[in-house]
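Every protein chain except one is present and positioned as in the full complex.
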Amino acid sequence: MKFYKAKKVVIIAEKILSSKICEIIESNGARGYTVVPAGGKGAHNMHYTSERASVVDDFSNVRIEVIVKNKSIAESIGSQVVENCFENYSGIVYLEDVEILRPDKFNGG
Amino acid sequence: MKFYKAKKVVIIAEKILSSKICEIIESNGARGYTVVPAGGKGAHNMHYTSERASVVDDFSNVRIEVIVKNKSIAESIGSQVVENCFENYSGIVYLEDVEILRPDKFNGG
Amino acid sequence: MKFYKAKKVVIIAEKILSSKICEIIESNGARGYTVVPAGGKGAHNMHYTSERASVVDDFSNVRIEVIVKNKSIAESIGSQVVENCFENYSGIVYLEDVEILRPDKFNGG
Amino acid sequence: MDFLGDFFLRFVVQFQSPTLGFLIGGMLVAALGSKLKIPNAIYQFIVFMLLMKIGLKGGIEIREANLAAMALPAFFSILIGVLIVRVGVTLFGMLPGINKTDGLATAGLFGAVSASTLAVAIVMLEEEAIFFEAWAPALYPFMDIPALILAIVLANIHLKKQKEGKDTKVNVWQIIKDSLRGSALSALILGLALGLLTNSGNVLESFYEPLFRGFLSILMLIMGMEAYDRIKELRSVAHWYAIYAGVAPLMHGLIAFGLGYVAHLLVGFSPGGVVILAVMASSNSDISGPPTLRAGIPSANPSAYIGASTSVGTPVSIAIGIPLFIALAQIVFGL
Amino acid sequence: MDFLGDFFLRFVVQFQSPTLGFLIGGMLVAALGSKLKIPNAIYQFIVFMLLMKIGLKGGIEIREANLAAMALPAFFSILIGVLIVRVGVTLFGMLPGINKTDGLATAGLFGAVSASTLAVAIVMLEEEAIFFEAWAPALYPFMDIPALILAIVLANIHLKKQKEGKDTKVNVWQIIKDSLRGSALSALILGLALGLLTNSGNVLESFYEPLFRGFLSILMLIMGMEAYDRIKELRSVAHWYAIYAGVAPLMHGLIAFGLGYVAHLLVGFSPGGVVILAVMASSNSDISGPPTLRAGIPSANPSAYIGASTSVGTPVSIAIGIPLFIALAQIVFGL
Partner (left out) sequence: MDFLGDFFLRFVVQFQSPTLGFLIGGMLVAALGSKLKIPNAIYQFIVFMLLMKIGLKGGIEIREANLAAMALPAFFSILIGVLIVRVGVTLFGMLPGINKTDGLATAGLFGAVSASTLAVAIVMLEEEAIFFEAWAPALYPFMDIPALILAIVLANIHLKKQKEGKDTKVNVWQIIKDSLRGSALSALILGLALGLLTNSGNVLESFYEPLFRGFLSILMLIMGMEAYDRIKELRSVAHWYAIYAGVAPLMHGLIAFGLGYVAHLLVGFSPGGVVILAVMASSNSDISGPPTLRAGIPSANPSAYIGASTSVGTPVSIAIGIPLFIALAQIVFGL
C-alpha cells in the first residue's frame, strides 16, 4: 500500500466551541474529524478533564484533529478557527505533516 | 540525552476493533501502544464519545498510537490494519515522524 | 495568517506522575499543556483507560502534550521528564515538528 | 368492538403511565435540542441493576418452580426467534433497494430481545396484578440467541456464495459465546445463578426491587432521547426499514401470543407468561444485539438496523405492543 | 434583639444540619488536599434526580392548585430577576477596576437561580414543617431567564457601542431557548410536565423522594469542594467580586422577601413560598447559568463570575441566607 503526504490540523479549544469548530471544518471540505475530551492549562485557566465532578463541565477542553490532503485547506481551517473562535475563548491550533493511506477518503482538494 | 528518529502510526477505529488492531500491532514487534477513547465523524456515521448514554457504546471510536523505530514496520502495521480491519468497519490510519529518547524501549527493528 | 515552526513534546506516563511532569513543563517556561486520559501497554503492564471500574485507577495513563517555540526547550523538557520521572515509573516521551499560529501565545524562548 | 373499546381505553391509560411518559418525554427533550443528558456510566449501571433484579427474582422463584412446565414455552421461544428471522428475510427479499445483509441484520435484531422492554412489561403486569411464572423472563436467551445465530449464519452463507474465493466459515459456537458474554445476558444469567444458589432474597428486596421502577423511568428517558437522536441515521437508509420496524413488533408479538396461547392450553402457561412471550417477540435487542451483529455481519450497515430498532421498533413495542398484548390477554383469558 | 437571638440560635442549629455540614466538610476536604472525588457522572445524575423530584412534585400538586394565585408571585419573580441585574450593573459601575462585561455577567449569574440552593431550602422548610405552595419552586424559570437575558442583552449593547463597525445583534429568543435547553431547566420542566400529565405519584414516592436528601448531602459535598477549588480563580480577579458575592445574596434575598410579603398580603402567598422566593433571589445559578453566559457574553472572564458565585455566593446563600430567611419568616408571620 502506498502512503501519501497530507496535513493534520489539531485544535484544542473549550468544549462549548465544538459545534462551531466542526462547522468550520466541514465548510472547508474536510471529510471527517476526531474528537477527544481533554483538560489543560494555558493563558486562561485550568481546564479540568471531565472525569471529576465539576460545576462547569462545559468549560473543559476538546482536542479535535482533522486530516486533509492539502496544505492550503489545513491552513484555511486553522486560520478560520483562530479568527472566528479564539477572540474571546481560549484555544490553540497547530499543523503537522502526516502520511495517509487511501487518500480518496480525505478531502477532494 | 540524545533523540532518535522514529515513526508513529495513529489508528482511529471503532472500539469493537481494538483487540484485533492490538494483535496486529504486537505481531509486528512493537513494544507498546497508547489508547485514547474518541468520538468522530467520517464517511460513515457520527461516533459519539462514550461520555453520554448511548445504546451503542461499542461503536464509539478509539485512537491508538504506536511508535516504532523504523519506517517499514510502521508501514506494515498501517497497511495490515487497513487491509484486515477497514473493509467493513470505519477507520483511518496515518503515519508521522517523531523523535524519541531511549530507543531500546521501542521495537527491535 | 502566518504559521511558524515549533516543537511539540508528547509525554505518556502514569497518572500518578502528572503533577510532577506539569511542574517540569512549567519550570521550562512553557505557557500551556494539554492532558488526555489514556490507557496503554508497554514494557510494564497493561494500563486500562479509566472507564471501567479498576482497583487502581491511579495507575492508568495520561497523555500530555506541550508545544514550545524552540527545539532546545522541547528537548530539555523531554530529557528532564525521562531523568526525573521514568526511573521507576513507566512512560515514554517523543517530539514532533508542528506549525503554529500566534507564536506569542507560546514560550518566550 | 368491545375489544377495540377496551384497547383504546387501556391505550389512553397507558399514555398516563409514567413509563411511557418518560419515553415520550425523552423524545421531546431531544427534539427540542435540550442539553440534558444522562451520563453513560449511569446508563450502564441502570441496565445492570434491572437485569440483576430480573435475574435474582427469577432465580429465587425458580427454586420452587416446576421446571418441566418451562419446556414447551422454551421450545416456542426458540421457534419464535427462528421464525422472526425467516419471516424477515422473506419480507426484505420482496422489497426493492434492500441490501440482503442489512435486511438479515435487521431481522436478527428484531428476533432478539430487549431487556428494557421486558422490564417495562414486568412493571405493567405487576401494576395490573397479572400473574406470570417467575421463570418467564428467563425465556429471554432461548429466543435471543437463536435469532442472532440464524441471522449471522444466513448472512455469512450469502456472502460466501457471493465471493467464492474467500472462505468465510461461520463459527456458531462463537456466536453463542458472544451472545452469552454480552453485558445483558451475562448480567441476567449471573442474577439467575445468584438467585438460585445464594440467599439473595434480602438484598433483592432491600435494594434491587425498590430501585427497579425508578431506574426504569430513567432508562425510558434515555431510550426516548436515543430514539429521537437516531432518526437521522434511519433517514440515511431506505424507508422500508422504518416501515418494517413499525409493523414487525406487533406482528411478532401476535404470533408469539398465539403460540403462548397454545402453551396455555397444553401445559397451563399463565396469561402473564403469554404476555411476556409476546413482548419478548415484539421487542428488539438494544444492548447486546447490536455489537454481536456488528461483529458477526460486519458488512451490514449499522444505521439500518440500529436506526430502525431504536427510533421506531422500541417505541412501538413499548407504547403500542405492551398495552395491546395486555388488553388481549385480559379479553382472551377473561381476566 | 429577640429576632437577633432567634436568628443566632437558628444559625447554630443550622450548623448542625447535615446539609451545611457536608458543604463545610467538602471545603475542608478540598482545603486539606484530599484525593477524595465524586465522579462527574454521579454529579450530573444527582442534579438530574433533584430537579426531577422538584419538578414531579410540583407538577403533581399543580393539578389541584389554583394557578391564578401564581400570577403575582410569577410577576414578582420576573421583577426580581430584572432588578438584581440592574442593581448589579449600577454597583459594579461605581467600583474601580471592574470590566463592564465581567460585572454584567456576574450580576446575571446572581440574578439567575441555583437548583441546589433551592433543593436545600425545600429540605429545610420540610424539616421545619413550614408550608409552601407546591408550585413555588416552579417560579424558578420566571426569575432565572429574565436575569440572564437582561445581562446578555446589556452586555451586547455595551459591546456594540464600543466597536461600532462590527454589528453584534442580540437574539433574545436565542437566549431564552439556550436557557430552557440547559440541563437544569430542561430537567425541571420535564419533571413538571410528567408530574402534571402522567400518574407519576408512585415513582416519585418510591424512588425520587427517598433519595432526595441523601443525594442532596452528596451534592453539598461537591459544592463545598468546588467552592474551595475555585478560590484561586477568584484571587486572579478584582476583590470586588468577592465582596459583591458576600453581600449580594443577602441583599437580593431581603428584597425578594419584601416583595413576597406584599404577595402574601395581596394574594395570600404562603410564608414558605415567601422563603422560596427569597432563596431563589439569594441564590446564583451554578449549572445552566455559566454556559449560557459564556456563550452569550464570551468576552467576560469566567473566573470573575464563576469564582465569585461558587466560592462565595453559594456558601453564603446556603449557610447564612436560608436560615436568615426562615427565621425572618417565623418572626414576621408568627409561625
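Observations on the structure shown:
We call the chains A, B, C, D and E, going by the order they appear; numbering starts again at 1 in every chain.
The working rule: contacts are C-beta pairs under 8 Å (C-beta built on N, C-alpha and C of every residue); 3 or more make two chains touch, one makes a residue touch a chain.
Since this is a predicted model, take the numbers as computed values, not measurements.
The hidden chain, counted over the whole complex, makes contact with C, D, E.
In the complete assembly, the contact with the undisplayed chain comes from D:Y208, out of D:F110, D:Y208, D:F269 or D:F325.
For the chain missing from the display, the contacting residue among E:A65, E:L211, E:M251 or E:A295 is E:L211, taking the whole complex into account.
Among E:F22, E:F48 or E:Y208, the one in contact with the hidden chain is E:F22.
The omitted chain makes contact with just one of the residues D:S200, D:S285 or D:S303: D:S200. In the full complex, chain D makes contact with the omitted chain through residues 39-42, 44-45, 48, 177, 180-183, 186-187, 190, 193-194, 197-200, 202-203, 206-208, 211, 291.
In the full complex, chain E makes contact with the omitted chain through residues 15-18, 20-22, 25, 28-29, 32-42, 210-211, 213-215, 217, 221. Remark: the residues of chain C touching the chain excluded from display are 14, 16, 44-45, 50-59, 87-89.
Operating definition for what follows: only the chains that are shown with their structure count from here on.
Dropping chain C from the picture leaves the other chains, by touching, in one piece. Any chain that touches chain A and also touches chain D is listed here: B, E.
Centroid distances from chain D, each centroid being the mean of CA atoms, peak for C.
Overlaying chain B on chain C by C-alpha atoms takes a rotation of 120 degrees, rounded in steps of 5. Of all the chains, the one whose CA centre sits at the greatest distance from that of chain E is B. Inter-chain centre distance (chain A to chain E, centres taken as mean C-alpha positions): 36 Å. Chain A and chain C have centres, each the mean of its CA atoms, that are 19 Å apart. Rounded to whole angstrom units, the spacing between the C-alpha centres of chain B and chain E is 47. Across the assembly, chain E contributes residues 39-40, 42, 44, 291 that each touch 2 or more other chains. For chain B, the set of residues that touch two or more other chains comprises 36-37, 50-51, 96-97. This structure has the following touching chain pairs: A-B, A-C, A-E, B-C, B-D, D-E.
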